[in-house]
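With one protein chain removed, the remaining protein chains of the complex are shown where they sit.
When the chains are written out, they are named A, B and C in that same order, and each has its own residue count from 1.
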Amino acid sequence: MSYARQMLDTRPGTSGADADVLAAAIDALSDCAQACTADTDADLAEPNLGEMVRCVRLCLDCTDICSATLGVISRPAEHDASVTRPLLEACVAICRSCGDECERHAAMHEHCRVCEQACRRCEHACREFLDTRK
Amino acid sequence: MSYARQMLDTRPGTSGADADVLAAAIDALSDCAQACTADTDADLAEPNLGEMVRCVRLCLDCTDICSATLGVISRPAEHDASVTRPLLEACVAICRSCGDECERHAAMHEHCRVCEQACRRCEHACREFLDTRK
Amino acid sequence: MSYARQMLDTRPGTSGADADVLAAAIDALSDCAQACTADTDADLAEPNLGEMVRCVRLCLDCTDICSATLGVISRPAEHDASVTRPLLEACVAICRSCGDECERHAAMHEHCRVCEQACRRCEHACREFLDTRK
Partner (left out) sequence: MSYARQMLDTRPGTSGADADVLAAAIDALSDCAQACTADTDADLAEPNLGEMVRCVRLCLDCTDICSATLGVISRPAEHDASVTRPLLEACVAICRSCGDECERHAAMHEHCRVCEQACRRCEHACREFLDTRK
């Protein structure tokens, strides 16, 4: 069980199905932020560097937005939909763009395939979390 | 002249009125993230700590979201409205909430008055930047 | 297998025992940063709030330092001991302090017990990684 899930279990009012979805989003955001950071460094080492520039930039944006979203949803006591909804929408949008760009390089670069998977999973987990907040 | 403005001036295609608005947003985000971090620490030292909890939490969210927005708009080459628009909207929303909460404590705590000003300026600068992107 | 481990496996020269230690440090840093963020929010909800202030502050420092260390060691291509060594030492120091403080509250607050475990594991993983760099 992840630390995120364990932490949620210690708090009253954050259990059940919604807590599963929240914990899944937290874990996916954390993994995606790290995968994009690692992918940036790997992209910069590739011989076809000129073709990797867009991937580097999207990975940098994805890390920043996932990290902020991770921080905000890890502090559930003051969740405010006027803040979390657009933040999660920004996160879904960058995870989709970054995942699409990584997919273009996945056949040539295995690190982009791994990063694509982290982005897709994070996009999906953030959408699911958005759906529980409607 | 701020470093942000100087950096923008070195790049082709980021000059003129839009660059002024972008540089103002970058500087305001940077200041707001720091002010909220400092205000968190100051809040935690107050005798009426129980009344400051919401302020602490909003300041933490504000720092995270301002920092991510700062990162993304400081890399203008890949600005994508589907990402930057909701991100800036989240930033405007948290700056408004955090500014409102700081205002409630401003008469008693000078640090909340300073933080309120940083939040208001950031909210305004992000709105202006959003308006130039329509 | 974590994304961190998968990413390292795609890169030449980052395999074997050292890669295991690096991947373990990355995963522990990521978990510790999140656990400390969650613990901050949980601390702020406790009736004995006045006694939790030091815990909140150490958790905030721990999140910031773990996040930076995570970023730096996730980009292994330019590892420079004059930077990574003191950074990891700062990380070990804050994980120990934060773990010690969480331990003081662990009997009363289950979330502090979970956070203590994340801090201890991170301190240990960073020490191991430092040892491989000697």
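Observations on the structure shown:
Quick note on the criterion: a contact is a pair of C-beta atoms (placed from the backbone, for glycine too) under 8 Å apart; a residue touches a chain by one contact, two chains touch by 3 or more.
Owing to the predicted nature of the structure, the values given are computational and were not obtained by experimental measurement.
Checked against the full complex, the candidates B:20, B:41, B:80 or B:128 give a single residue touching the omitted chain, namely B:41. As for the chain not pictured, it touches chain B at residues 2-4, 6-8, 10-11, 26, 30-31, 33-35, 37-42, 44-45, 63, 67, 70-71, 74-77, 109-111, 114-115, 117-118. Although one chain is not displayed, chain A still touches it through residues 40-41, 44-45, 49-50, 53, 56-57, 60. For chain C, the list of residues touching the undisplayed chain reads 54, 57-58, 60-61, 64-65, 67-69, 71-72, 75, 77-78, 80, 82-87, 89-90, 93-94, 97.
Quick note on the criterion: only the chains that are shown with their structure count from here on.
At the interface between chain A and chain B, two copies of one sequence, more than half of the residue numbers in use appear on both sides, so the contact is built from largely the same positions.
The best fit of Cα atoms from chain B onto chain C calls for a rotation angle of 180°, in steps of 5.
Seen from the C-alpha centroid of chain C, the farthest chain centroid is that of B. Centroids built from CA atoms put chain C at 19 Å from chain A. Each chain gets a centre from the mean of its Cα atoms; for chain B and chain C, those two points are 27 Å apart. Chain centres here are Cα averages; for chain A and chain B they lie 22 Å apart. Touching two or more other chains at once are residues 57, 60 of chain B.
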